[in-house]
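A single protein chain has been removed from this complex, and every other one stays in its place.
Residue numbering begins at 1 within each chain, and the chains themselves are lettered A, B and C in the order written.
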Amino acid sequence: MKRKIRMGMIGGGQGAFIGEVHRMAAALDGHIQLVAGAFSSNAERSALSGQDLYLEKERVYGSYQEMIEAEATLSEEKRLDLISIVTPNHLHFEPAKLALEAGFHVICDKPLCFNLEEAYTLQKLVNEKALIFALTHTYAAYPMVKQAKALIADGKLGTIKKVVVQYPQGWLSTLLEASNQKQASWRTDPTKSGIAGALGDIGTHAYHLAEYITGLQATSICANVNTKVDGRKLDDDNNILLAFNNGAHGVLIASQISAGEANNLNISIYGSLGGVQWSHENPNQLQAKWSDKPDQIFRTGGSEIYPLAQAASRLPSGHPEGYIEAFANIYKNVAMSIQNKLTGTQSKPHHNDFPTIQDGVRGMEFIYACIASGKANHCWTEL
Amino acid sequence: MKRKIRMGMIGGGQGAFIGEVHRMAAALDGHIQLVAGAFSSNAERSALSGQDLYLEKERVYGSYQEMIEAEATLSEEKRLDLISIVTPNHLHFEPAKLALEAGFHVICDKPLCFNLEEAYTLQKLVNEKALIFALTHTYAAYPMVKQAKALIADGKLGTIKKVVVQYPQGWLSTLLEASNQKQASWRTDPTKSGIAGALGDIGTHAYHLAEYITGLQATSICANVNTKVDGRKLDDDNNILLAFNNGAHGVLIASQISAGEANNLNISIYGSLGGVQWSHENPNQLQAKWSDKPDQIFRTGGSEIYPLAQAASRLPSGHPEGYIEAFANIYKNVAMSIQNKLTGTQSKPHHNDFPTIQDGVRGMEFIYACIASGKANHCWTEL
Amino acid sequence: MKRKIRMGMIGGGQGAFIGEVHRMAAALDGHIQLVAGAFSSNAERSALSGQDLYLEKERVYGSYQEMIEAEATLSEEKRLDLISIVTPNHLHFEPAKLALEAGFHVICDKPLCFNLEEAYTLQKLVNEKALIFALTHTYAAYPMVKQAKALIADGKLGTIKKVVVQYPQGWLSTLLEASNQKQASWRTDPTKSGIAGALGDIGTHAYHLAEYITGLQATSICANVNTKVDGRKLDDDNNILLAFNNGAHGVLIASQISAGEANNLNISIYGSLGGVQWSHENPNQLQAKWSDKPDQIFRTGGSEIYPLAQAASRLPSGHPEGYIEAFANIYKNVAMSIQNKLTGTQSKPHHNDFPTIQDGVRGMEFIYACIASGKANHCWTEL
Partner (left out) sequence: MKRKIRMGMIGGGQGAFIGEVHRMAAALDGHIQLVAGAFSSNAERSALSGQDLYLEKERVYGSYQEMIEAEATLSEEKRLDLISIVTPNHLHFEPAKLALEAGFHVICDKPLCFNLEEAYTLQKLVNEKALIFALTHTYAAYPMVKQAKALIADGKLGTIKKVVVQYPQGWLSTLLEASNQKQASWRTDPTKSGIAGALGDIGTHAYHLAEYITGLQATSICANVNTKVDGRKLDDDNNILLAFNNGAHGVLIASQISAGEANNLNISIYGSLGGVQWSHENPNQLQAKWSDKPDQIFRTGGSEIYPLAQAASRLPSGHPEGYIEAFANIYKNVAMSIQNKLTGTQSKPHHNDFPTIQDGVRGMEFIYACIASGKANHCWTEL
C-alpha cells in the first residue's frame, strides 16, 4: 500500500538557509515526512533544531554516522527511506557514502562533492546499488525550463547553434567572508568548498541547465577564471566559452561580484529556426522567438505546454510557482520513484526527471576543466 | 510545549482545485498537520481522498457534521485545533457555524458566504467566541503587497488620491458551465454562488486588496455590472467606480471574460508624492514611481523591505515566491496565533496579519452594493 | 511634378514644447518644408523664432492674420500649401477658420477647439471646402496601434466586449500653475483650455485611441470628474465608464495627478477570442493574448504585420520608432494627400489614415458629455 516516504536530514540546523528550503520542498506535496535528522555536528544544536521541527526526540541525532547506524537497525515500518544531505561541499561524500552503503536513497545538495575522486567513487557506488541518488539542480525543475527542453526535443527550434547562459549574483562583491558571514565563509574556503568558488556554487547550475535543456554535451571549454575581490581565496567571477558535441558554441557566465544582482540566472538558446529565453526573475514564462512569426510567450499551466512541463506544475495558469515549487519537483519525483519501488509500480516518465549522479559527475568535471583552462591562460580544454 | 497544529478539512476532495492549494499552503512551513477531513459529501469519495492523503481511515469522515461532532469528542492530545473550509460559497456558513460552535478555529475560503445575512450571523458568532476566523484573501499575503501597505502607512506616498485595481481573467469567455466544467458550474449558479458571479469570486479579492494596501475604506461605489456571455445567470464583467473615506477615488475592474487573461490581478495606487504598482504576474517586485526621483523596484527579500513584508517571505532576494507561499503566509500566521494561544505566548504583530471575519463581511457588503448599483442604472450607492 | 509641400506654422515660438515636435515631425520624411510662420503674437519674438529656424525674414509674421493674408496673395510657386496650428485651445478656432477660408489645408493640435459651438462651425466649414483638416491624435499613429486596429478589423479577436484605456500622468500632482509654469498655466485656465482640463488635454487622446482601434463608437458615459489639487480650476483626474454601440463596455481613465507617471497611456481590448495590449512606454510591441494559444508579441517592422501598420513604420524590426515618428506619420499622410491633390494622383488607402475634423468633433462631444455626467452626480449620459 502507498505510504508517505520517511526522510532524515543531514545538516540544515538553525541558521542554515538551504536546509529549510529542502524541508519545505519535501513537505509541499505531502508525500514525504521528515522523521529524523542530524542537523548539526553539535548534538545540543541538533536537538534544538529537531525540537523546532516537532521531531521525536529519539530520532534527532548528534551526528550523521549515528543517525545512519541507528536508523538502519529500525524495523521496516519505521526506518528511513531517504536521506537528504544539505551540508557544505566537503561534507557530502562521507554521509552520502555511508547512507548508500546502509541502503538509503539519497538527495544531495550540489555540487556533488569536494573533489573529482570523491565524485567517481560515489558514481561507482550508486551504480552498484539499486538506489536513487538525486542532486538538487533546482533550476532545471522549473516548468518553463522543461517546456524549453521539450520544444527543443520536439525539433521546434531546428538544430541548436548557440547557447548563452548567465548566472550573475552580487552578494560576494565585498570580502563578506571577512565578517564570518556563514554562507560566504565556507563557500570561499578551499578546505570546505573545494578548488572552486562561484564555479561550483552557481557555475554548475548554469552548466547543468544548458545541457539539460539542449540535450547536448559540452566537449571543450575556454575559461576566464577571475578573483575580483582582494583577499578572496577562490574564484568569484567566470566567463567561459563553450563548444558542444553537435558543433554549437556558447557562453557561460558565473559571477558573484555582479553587484546589484540577486540571483538572476538566465539562458538564451538559438536553433536554426528560432530561439528561447528563460529568466529566473520571471520563471513562469518562456519566450520563444521565431525567424518567421511573432514571438510567443508560454506560461506555466497555460496553452500548448508539453507533458514534461505540465507534470512539473501544480496550479492553473496565472498562479505563480516559485523556487520552492521547483525544488519540490525534485523531491516529488524522488518520492514517487521510491514509492513505485516499494509498491512495484512502473514509474511514469516524468518520475525520473531529476538530476542524478551522472549530472553530479559532469558538474565536477566541468569545475576541473574550467580551473585547468583558467590556469593555462584560458586556452581550450577538453571536458 | 509547542506542537504542530492539527487541522481538518471540509471539501477539497479529488478533482478540486483550491482544496489542494490549501493543503500545500498548510504543509509548507511545517507547523500544521492535516489529520482529518470530510472531503466530500459522498462518503466513499471522501475516503478515497483521505487515502490519497495518507490519513488514518478513522479520521476521514462522510460529512462535515460527522467530522465536527466526532472530533469534538476526542481527547485534547488528538482533537483538531483548526478546520479549513474549502467548499463552494453556499457551503461555507453551515460548516463554519458548526465548527465555531464546537470550539474550533476556522480558515475559510472566500467570499465569506452565500448572502449578507449569513455574513452578519457569522460575524456575531466569531465575535462572541474567542476563536480565530481567517479568510483566504491570498493576494494580500504576498510580500510585495505588504511592502506597498507599509510604504503607504509610513507616509512615503503622501496622501492617497487614486486607486486602480484590475482583476481580468478570461476563462469564462465562453459558456463553459454548459459543459459542466466543475469550477465554472458552481461559480455561475445562483443557488451555489449567491447573487454574484465574478464580483464574488474575484471582485472581493480586488476590493480587499485595495483596502488592505491603502488602509482606506470605500464609502460608495458606482457599478457597471455586466453579463457578457449569453445564457449565463450571473455577472461576468464589472467596471466599478470607487469613492474612499479620505476623498480618494478609484476604479475596480473584475472580469472573467477578458479573453486571453489568466489571473492578472494588478493594482496602482497614487498619492501626492508618488505611486506604487504591483502585478500578480510578477509578484516579487513592487515598482514605486516618484514625482521627483527615479522609479524604484523593491524585491521580495531585497533592500529596504519593511518588517511586515519581510515576515512574509522565506527566501533571499532573487528566489521567487509564488501563490502557494502567499497562501501559506495566512496558514502560518493562523498557526502561530493558535500556538501562541496554546502556549500563552504573546503574538508578534505580523502573526495577526491575515484577513478576518470583518474583511469577509466587508466583501459581502461590497457585493451587495455593486449589485444594487448595477440594477439602479449604475448610480452611486453607499457601502 | 511632385514637389515638397510648403508649410507655415501658427504658434510654437521659443519655449513652446509641442511646436518643436510638429516641426520635427514635418521635417522627418523630407516631404514638407517649413517656409513661413507666425510663431508668437509678439512680432519680435516671432522674428527671433524664425531666425532660429533659418527662415527668410519676410516670411516670418507678427500675427497669424497677417500670415494668412500675405501668403494668400503669393504666387502658386511660393504660396503655402499647409498651415500647422500649435497654439493653446482657445487659439485654434480663429486661425483654423481663416486658414480654411483662405484655401489652406490645416493640421491642428488637439483638442479641436475651445467649445462645442466652434467645433460644429469648423466641421461645417471643412465639409464645405475641399480641404484637408488633420488633428494630431498622435498615439493612434503608432505602428503597433494600427496593428491592433487591423487585427480587430480582420476579426481575429472576435466580437469586442471590453475596452480599458488609461492615461495616467503625474505632472499636475501639485499646483504647478501657481508658479506660472507655461504648460500648466494655460491647460488649467478655463479661459484658455475651455470647460475641461485633463479631459481635453489627454482624455480626448484616450477616447480617440479606443474608438480608432476598435472601430466602435461610445454611445454613453458615466463620469467621475475630479479636481484633486486644491486651488485648481479644472478637472485633473477622471474615471469614466463607457458603453459602446455594439454592446461592449469599458473604462477610461485620464489623470494628471497620478504622481510618478510620465505619460503612460495604455490600452487593453478584449474580444470573444482574445485580447490585445499596447502601452506607450513600450510602443513598438503589441501583445496579443489568446484563449487557446500562447500570447504573441507583434513588433514594429516584424512578422505578420498588416499593411496599415507597415505603412506607418520606416525601419526594420528591432529599430525603435518613437513619438516623433508617430507624429510624423500624420504629417506624412497629410503631405501625400496634398501631393496627390496637386498631381491628380489617386491616394493609397493609408494616405487617409489620419484623424480628421469628425474625430475632433467627437472629442469635443466627449468632453461635454463627461462634464455633464460629472455634474449630474456621475449618472449615465448619452454621447
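The definition used in the following text is that a residue touches a chain if its C-beta (ideal position, glycine included) is under 8 Å from a C-beta of that chain, and two chains touch if they have at least 3 such contacts.
Given the structure is predicted, the values throughout are model-derived calculations rather than measurements.
S.K.: Tell me which residue among B:212, B:244 or B:298 touches the hidden chain in the full complex.
M.R.: B:298
S.K.: Of the residues A:193, A:255, A:313 or A:339, I need the one that contacts the missing chain.
M.R.: Checking the options A:193, A:255, A:313 or A:339, the one contacting the hidden chain is A:255.
S.K.: I'm checking contacts with the chain that's been left out. Which of C:125, C:324 or C:379 qualifies?
M.R.: From the options C:125, C:324 or C:379, the contact with the absent chain belongs to C:324.
S.K.: For the chain that's not shown, point to the residue among A:161, A:192 or A:348 touching it.
M.R.: Of all options in A:161, A:192 or A:348, contact with the hidden chain holds for A:161.
S.K.: Considering the entire assembly, which residues of chain B contact the chain that has been omitted?
M.R.: For chain B, the residues touching the absent chain are 287-288, 290, 292-299, 302-304.
S.K.: By the contact criterion defined above, which parts of chain C meet the unshown chain? Give residue numbers in ascending order.
M.R.: 2-4, 17, 20-21, 23-24, 27-31, 34, 51, 53-54, 169, 261-264, 280-284, 299, 301-302, 314-325
S.K.: On chain A, what residues meet the omitted chain?
M.R.: 157-158, 161-162, 164, 166, 168, 170, 173-174, 222, 224, 226, 228, 237, 239, 241, 243, 249-251, 253, 255, 257-261, 268, 270-275, 288-291, 295, 377-380
Just so it is clear, only the chains that are shown with their structure count from here on.
S.K.: Enumerate, in label order, the chains that touch chain A and chain C alike.
M.R.: In this structure, the chains that contact chain C and also chain A are B.
S.K.: Counting C-beta pairs in contact, which two chains come out on top?
M.R.: Among the chain pairs, B-C has the highest number of C-beta contacts.
S.K.: Rounded to a whole Å, what is the gap between the Cα centroids of chain B and chain C?
M.R.: Using C-alpha averages as centres, the distance is 43 Å.
S.K.: For chain B, write out the residues touching at least two other chains, lowest number first.
M.R.: 261
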